[in-house]
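The complex appears here without one of its protein chains, the remainder shown in place.
Naming follows writing order (A and B), and every chain is counted from residue 1.
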Amino acid sequence: MATAAAHQTYGAEEAGAGTAAYERAFDAAVAADERIEPRDWMPDAYRATLVRQMAQHAHSEIIGMQPEANWITRAPSLRRKAILMAKVQDEAGHGLYLYSAAETLGTSREELLDKLHAGRQKYSSIFNYPTLTWADVGAIGWLVDGAAITNQVPLCRCSYGPYARAMVRICKEESFHQRQGYELLLALSRGTPEQHAMAQDAVDRWWWPSLMMFGPPDDESAHSAQSMTWKIKRHSNDELRQRFVDICVPQAESLGLALPDPDLKWNEERQHYDFGPIDWSEFKEVLKGNGPCNEQRLTQRRRAHEEGAWVREAAAAYAAKHNDTTGAMQA
Amino acid sequence: MTAAPATPVPTTAALALGDDALVLSHRLGEWAGHAPVLEEEVALANIALDLLGQARVLLSMVGDEDELAYLREERSFRNLQLVEQPNGDFAHTIARQLYFSTYQHLLYTELAAGDGQFAGLAAKAVKEVAYHRDHAEQWTLRLGDGTDASRERMQRATAALWRFTGEMFQPVEGLDVDLSALEAAWLEAVGGVLRRATLTVPEGPRSGAWTAGAGRQGVHTESFGRMLAEMQHLHRSHPGASW
Partner (left out) sequence: MTNTDWPLWEVFVRSRRGLAHTHAGSLHAPDAEFALRNARDLYTRRGEGVSIWVVPSAAITASSPDEKDPFFEPAADKPYRHPTFYEIPEGVKHL
């Protein structure tokens, strides 16, 4: 039977007696590096993992607007102001792409936002740190976006089609984010002594939290192994973290800024940089809600949503009156 | 940014147009992270970026864009009082957008059709502004003709900002457009949208003696000083630095 709505999906219940056959087909498709599409049969746990991960990713994009939007009104030149506005706008856009990808699995954006607002779904802990100076905008671009890109590029080959396609678009757009951050820090580093100090201070504060963005060490990561089998995830947390450190060290040298880790040094044998221990107790505290900005970020998000309710209602009411929700349009 | 024109660009006019765009862009930028729905985050930022782009071209015609934006005192800004008004709720922002973008669209259409100093800029900007105007009209219709609550908010917003609209049609030195002639078209356009949105066209005065010549002469409203303090603080804290 053909079914209306491209996004309607099939769960195990509908599959009924044929579940085992479906499961074999699913496993074979994943093993053969084929993409899973919304209406394909998929294990419930695969669906749940994807919804959780895409939602968390989408939430991170929209919460992540806040620390940077914090500086839009104070950007020190009109060029920087335009760049920052465009970047924060991209983050809203990326949130939209990702909510759309999550919706292909039958979970509405409204539902996901409700969970975020109720604290039942997480966003990246990095955004619970404050942006205290202008240089933080640069450090976020270089380190936080850099870490995000390292994480996200492999997601472009994620087994779930809509997620992979959203990530292709996002990664294309993100490359400007990292470069503008690096350029911003470079201008500060080569600027006045006060500007240089501002840049160093920002790197000192953002370096370790950026390393934590790759998640707990592999032996403690709750979902990693299954996600790797399903090809939702392609590389382990530690592998990606090491890749990021290796990329950043020479970049920091070119910037003329120090990375705040006395143990950081090249290991000839491993052909990688060694780095010092990460303070996972801080990570856990921030994750639990005790970071500097957890409360503030969620409060602002909830307020924007609540204060916008009358606007969304008005538009829906207008559409109902003018009976204009169906029928394709063209421009 | 732009090659120096053969005849000098009229400073007052460039500042008037440039400051309008700069200040409104700044106000719209304040919405980032606060918009009523994600799609609107993207839309408001697009408009803010268009305006900021226009401001940079206009200010660069008569000086260094950053010096002009960050180092002038409040009394030297030539923008309309309308564009500096705080965002208020979404209805106030949309009313401000409706009033200003309708004006800017009419004005830039005239400028683009002429052969003055601003014709080139206006020809490009008029397409952007047409979209801003459409955005404002679409939202005015939905807020006005949406729910009872939204109609009340939109009615209040259109009335509150009405008194800042007379200033738009005062002559600007060096601007080769008969602004007073645009007023009728503006009233007709805005009135039409408001009526279609089931709103009452405000009846109050559209300018008053208290405005003392208002924004175009460098007289602003209280919130503007605070806006500039925020905007200029970092730049002024590091004299001579590059960013």
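Quick note on the criterion: a contact is a pair of C-beta atoms (placed from the backbone, for glycine too) under 8 Å apart; a residue touches a chain by one contact, two chains touch by 3 or more.
None of these values were measured; they are calculated from a predicted model.
*Asks:* Kindly state which of the options B:39, B:152, B:173 or B:230 is in contact with the chain not pictured.
*Replies:* Touching the chain that is not displayed is residue B:39.
*Asks:* Take the complete complex as the reference. Which residues in subunit B touch the chain that isn't displayed?
*Replies:* Answer for subunit B: residues 37, 39, 42-43, 46, 134-135, 138, 142 touch the chain left out.
*Asks:* Going by the touch rule given at the top, which residues of subunit A touch the chain that is not shown?
*Replies:* Contacting residues on subunit A, toward the hidden partner: 1-8, 10, 39-41, 89, 93, 96-97, 100, 103, 108-110, 165-166, 169, 173, 309, 312-313, 315-319, 322, 324-331.
As a convention for this text, only the chains that are shown with their structure count from here on.
*Asks:* Give, as an integer number of Å, the spacing between the C-alpha centres of subunit B and subunit A.
*Replies:* Spacing between the chain centres: roughly 35 Å.
*Asks:* Quick check: in the complex, which residue numbers of subunit A touch subunit B?
*Replies:* Those residues of subunit A that touch subunit B are 62, 65-66, 69, 72-82, 85-86, 88-89, 92-93, 95-96, 99, 134, 184, 187-188, 191-192, 194-195, 300, 303-304, 307-318, 321.
*Asks:* So in the complex, the part of subunit B that touches subunit A is made up of which residues?
*Replies:* Going through subunit B, the ones touching subunit A are 22, 26, 29-30, 32-42, 45-46, 48-49, 52-53, 55-56, 59, 65-66, 69-70, 89-90, 141-143, 145-147, 149-150, 153, 230-231, 233-235, 238, 240-243.
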